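Handing you a structure now.
With one protein chain removed, the remaining protein chains of the complex are shown where they sit.
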Amino acid sequence: MALKKAGVLGATGSVGQRFILLLAEHPDFELSVLGASPRSAGKKYKDAAHWKQTDLLPESAKDIVVVECKAEAFADCDIVFSGLDANYAGPIEKEFVEAGLAVVSNAKNYRREPTVPLIVPIVNTDHLEVIEKKVAAAKAEGKPKPGFIICISNCSTAGLVAPLKPLVDAFGPIDALTATTLQAISGAGFSPGVPGMDVLDNIIPYISGEEDKLEWESKKILGKINKEGTEFAPLSDDEMKVSAQCNRVAVIDGHTECISFRFANRPAPSVEQVKKALAEYVCDAYKLGCHSAPKQTIHVLEQQDRPQPRLDRNRDNGYGVSVGRVREDAVLDFKMVVLSHNTIIGAAGAGVLIAEILKAKNVI
Amino acid sequence: MALKKAGVLGATGSVGQRFILLLAEHPDFELSVLGASPRSAGKKYKDAAHWKQTDLLPESAKDIVVVECKAEAFADCDIVFSGLDANYAGPIEKEFVEAGLAVVSNAKNYRREPTVPLIVPIVNTDHLEVIEKKVAAAKAEGKPKPGFIICISNCSTAGLVAPLKPLVDAFGPIDALTATTLQAISGAGFSPGVPGMDVLDNIIPYISGEEDKLEWESKKILGKINKEGTEFAPLSDDEMKVSAQCNRVAVIDGHTECISFRFANRPAPSVEQVKKALAEYVCDAYKLGCHSAPKQTIHVLEQQDRPQPRLDRNRDNGYGVSVGRVREDAVLDFKMVVLSHNTIIGAAGAGVLIAEILKAKNVI
Amino acid sequence: MALKKAGVLGATGSVGQRFILLLAEHPDFELSVLGASPRSAGKKYKDAAHWKQTDLLPESAKDIVVVECKAEAFADCDIVFSGLDANYAGPIEKEFVEAGLAVVSNAKNYRREPTVPLIVPIVNTDHLEVIEKKVAAAKAEGKPKPGFIICISNCSTAGLVAPLKPLVDAFGPIDALTATTLQAISGAGFSPGVPGMDVLDNIIPYISGEEDKLEWESKKILGKINKEGTEFAPLSDDEMKVSAQCNRVAVIDGHTECISFRFANRPAPSVEQVKKALAEYVCDAYKLGCHSAPKQTIHVLEQQDRPQPRLDRNRDNGYGVSVGRVREDAVLDFKMVVLSHNTIIGAAGAGVLIAEILKAKNVI
Partner (left out) sequence: MALKKAGVLGATGSVGQRFILLLAEHPDFELSVLGASPRSAGKKYKDAAHWKQTDLLPESAKDIVVVECKAEAFADCDIVFSGLDANYAGPIEKEFVEAGLAVVSNAKNYRREPTVPLIVPIVNTDHLEVIEKKVAAAKAEGKPKPGFIICISNCSTAGLVAPLKPLVDAFGPIDALTATTLQAISGAGFSPGVPGMDVLDNIIPYISGEEDKLEWESKKILGKINKEGTEFAPLSDDEMKVSAQCNRVAVIDGHTECISFRFANRPAPSVEQVKKALAEYVCDAYKLGCHSAPKQTIHVLEQQDRPQPRLDRNRDNGYGVSVGRVREDAVLDFKMVVLSHNTIIGAAGAGVLIAEILKAKNVI
């Protein structure tokens, strides 16, 4: 089958570099257009990017000449991945959507738009229905394919909601949730990202905007679509109380989250029932046969000292989430430790899997 | 005034070394007897100990000949500090108490004994009343001074209860409390302590026995003495629900705890009232004029990214506790970040301050 | 082609676990017998090993029942890999060789035996000639295949000699060499390995026995075979002066070595000639078509801040060595930075590649 043409916005940045790594030898996509700042435009990618990944810069990307982030240069792209910094993403992504392009963005700018799906691809693929309908309607009316944007969630939100989804499916709503995160530094990029003086022999008990994202985005992702199928209706603060405390720790990749939660329904399930629901969960992306979808969505670990970021973050190439220490909680119902790979399921990797789902559903 | 003679049990170990550092130039105490394993006995301390502190081995300790941990060798000690490993502390400390010695122990063995005070010296010095009464009674009866043991709390418990005490004093009972800890590695000692492979680019989401200690000890420390003044009555699980999640992180010294809690009384105080109560708290040890007592017991930090272990752990020489990010919590009433120095207020340092209090109260 | 049957000695240890990972899906070998201490014998491998690798325990190894390290249990093995601790390796490996088995060992015990090849498989495969001759002679005489042992070099030695070999080949002997190493902690294993207190915010400027190994082993590996083809003749201290200073640093995998060296011949080559010789070097293992052999043996990096362990250690799956900052030296001729993956080309990985070479040469 013909490969879908992929563009990358913010291609020289930290998220952009990971998009390029994931797309370089992808069975569904081919790297087609790379966009970056005017400073980089006109240069070969290998000269424009300060490549700082553990894998070598893929041959297929080296000689692509970087362009500015203007929609016309991406007109042939079936899908555009945005790794743009939030300071730039707003107007650029808007222009791309208005030009009829399909955009999957890691930026936070449009996550709270009522009509924009906020997707964790192992969790709420049903939210893509809003886009599917829009595309189908245009087709039915003989109009050209409409542009749209789909937002990737915040990284720590992805790890949080992954195990919550099967639990809510199985046991009904969660009405209270606390999460204390121990977050890796890779999510902050590398120029300069988190200063070394902050991470050596230290903890930073604050990440700008993160707690609010965790608290808000989880309500949209676990929320519903309106009856018309056009807008999202996040859970209210009453339906699910969420409290987050976010810390930056000396870990390269992998967010650890110590969470506790309470179900709305009584009696609550047993620990064994909770573990079973987690272990048996199969995400839609896997059922759709998507290339990057995890074979095992949630890995339930029984060793008392797991999950650990260095040992467990790469399960299913970073698309699987690990859960350990599931046990009863004296204040709410249960507590457990969740580990997810922040740059895979929490950022660029999620974007690529979302695009795989769109392809599987013939949306692109 | 004559210095009190101090003995140290487990003198070559990690806690013992810190006792020696704190006592070496202390205005109240002089190092008198150092006890260790039979393997070390008979050697000069400088030859017996594998010294691994950032300060040099004090001159006054170098040539003390180490003895075995037998009570008779410590008969002249006014106070004995125990840094013994829990595997050995039980019978040895018992022998010392039965021999009429005053013991302050860092081991966990007797913490849950109903008649043994479990003391955080900036929190519950009133619990020493049980010992004071016992000593006074013996004196009144013309009997020899009775032996006794006072337990130092677990390190993460000390940090947790320090800010809770002034809040309970001011606003009444706390009925629910969650704590997620990010604990330094120094508490685990150094032979071998936490393996390097566990701490580099990693988190260990489990510390053996720690969560149970945090949950149980906090109830004893914030609890009452019975009417007879002879036994302790910890809070019940109904009076205060406590849930802990403990993690080991790549920090040398300083335990960070992300806590949230709810007061039993309604309406709850305001954030400003909470901060004020914390900032105005003056621990008894300071009022008593104890040498090591912190001038400021609780440091309330306003910068949003503090406290940080590397920057804030040494406030008041490690006897002060730092609290930051005090804010409302969507699930309970408040959440905040607490930082305490695990080897000072959470271990050997607490022992020395307890002894200073005993001296100030003429118990020793 | 039929897979060669592989045994692993010390299978539950850190090196043994890596042998199992590398062999589990290997095109040349199948895991056949796993040997460990009597304590582990009789258990399934998944129950005997405390698995601490970043990859999951391979399915094919899980249910193999561990045996004691006795030669008779390994009689069917075409090759036996030894990850035994040096405290046990001596007599066990001897017994295996005497029983006619082919042993590739990571232990140091027999490295200095004059008749035992000490092999870095991207460097001195010609040294295997001693074994080839022995095997051929037995065959010619109609005798059974003789047992033999081949030693894997010390980890930091492997990284050191890799770039020296092509330089000596091209420009003649090196007569003086200094190496300061910054070594990863994974080489020290994990029970307990390097204590966390030693690696956080710290350097340990000493690794027991390491400097002597680096200085001695490099002379054997770069040395010759005697005329009879039976024994090794290491370079003398006069032929090549080597001085090493070894440090343990806070890195998980990957040894960095800052080296400087002088050629015996005048005039010395130019920097460009040195780089060219390094870049063009193709190791014999690659020419032989070995599965794990690096496509690019030496990666010559031009960026001034490379190689870096986190970014560069996995070149060619850890079998390639990276060299950067090649430049003239004010004291000797040249200086440069060498990075090699200590658990791959410096330990278990080298053992597997040596076995691949033996198979390619029909020695096993």
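Think of it as A, B and C in the order they're written, each chain with its own count starting at 1.
To be clear about the criterion, a contact is a pair of C-beta atoms (placed from the backbone, for glycine too) under 8 Å apart; a residue touches a chain by one contact, two chains touch by 3 or more.
Computed from a predicted model, the values in this text were never measured in an experiment.
Asker: Quick one: which shown chains sit in contact with the chain that's not drawn?
Answerer: A, B, C
Asker: Touching the left-out chain: which of B:Leu9, B:Ala89, B:Ala158 or B:Leu200?
Answerer: Reading the full complex, the residue touching the unseen chain is B:Leu200.
Asker: Taking the entire complex into account, which one of C:Leu22, C:Leu177 or C:Leu222 touches the absent chain?
Answerer: Touches the omitted chain: C:Leu177.
Asker: Out of C:Asn87, C:Gln304 or C:Asn362, which touches the unshown chain?
Answerer: Going through C:Asn87, C:Gln304 or C:Asn362 one by one, C:Gln304 is the residue touching the chain not shown.
Asker: In the full complex, which bits of chain C touch the chain not displayed? Write them out.
Answerer: Chain C touches the missing chain through residues 176-178, 180, 182, 198, 200-206, 215, 237, 241-243, 245, 247, 249-252, 256, 258, 260, 304-311, 324-325, 329-332, 335, 337.
Asker: Residues of chain B in contact with the chain that isn't shown?
Answerer: Residues of chain B in contact with the hidden chain: 52-56, 200-201, 252, 310-311, 314-315.
Asker: By the contact criterion defined above, which parts of chain A meet the unshown chain? Give residue numbers in ascending order.
Answerer: Contacting residues on chain A, toward the hidden partner: 52, 185-186, 188, 190-201, 250-252.
Please note the rule applied: only the chains that are shown with their structure count from here on.
Asker: Given that chain A and chain B are copies of one sequence and touch, is their interface built from the same residue numbers on both sides (over half shared) or different ones?
Answerer: same
Asker: Indicate, using Cα centroids, the chain positioned nearest the centre of all protein chains shown.
Answerer: A
Asker: Suppose a student superposes the Cα atoms of chain B on chain C; what rotation angle should they report, nearest 5 degrees?
Answerer: Fitting chain B to chain C on C-alpha positions yields an angle of 180 degrees.
Asker: What whole-number Å value describes the gap between the mean CA coordinates of chain A and chain C?
Answerer: It comes to 41 Å between the two C-alpha centres.
Asker: Indicate the whole-number Å distance between the mean C-alpha point of chain B and the mean C-alpha point of chain C.
Answerer: The mean C-alpha positions of chain B and chain C differ by 49 Å.
Asker: Which whole number of Å gives the spacing of the CA centres of chain A and chain B?
Answerer: Roughly 43 Å separates the two chain centres.
Asker: Touching at least two other chains at once: which residues of chain A meet that condition?
Answerer: Residues 200-201, 252, 310-311 of chain A each touch two or more of the other chains.
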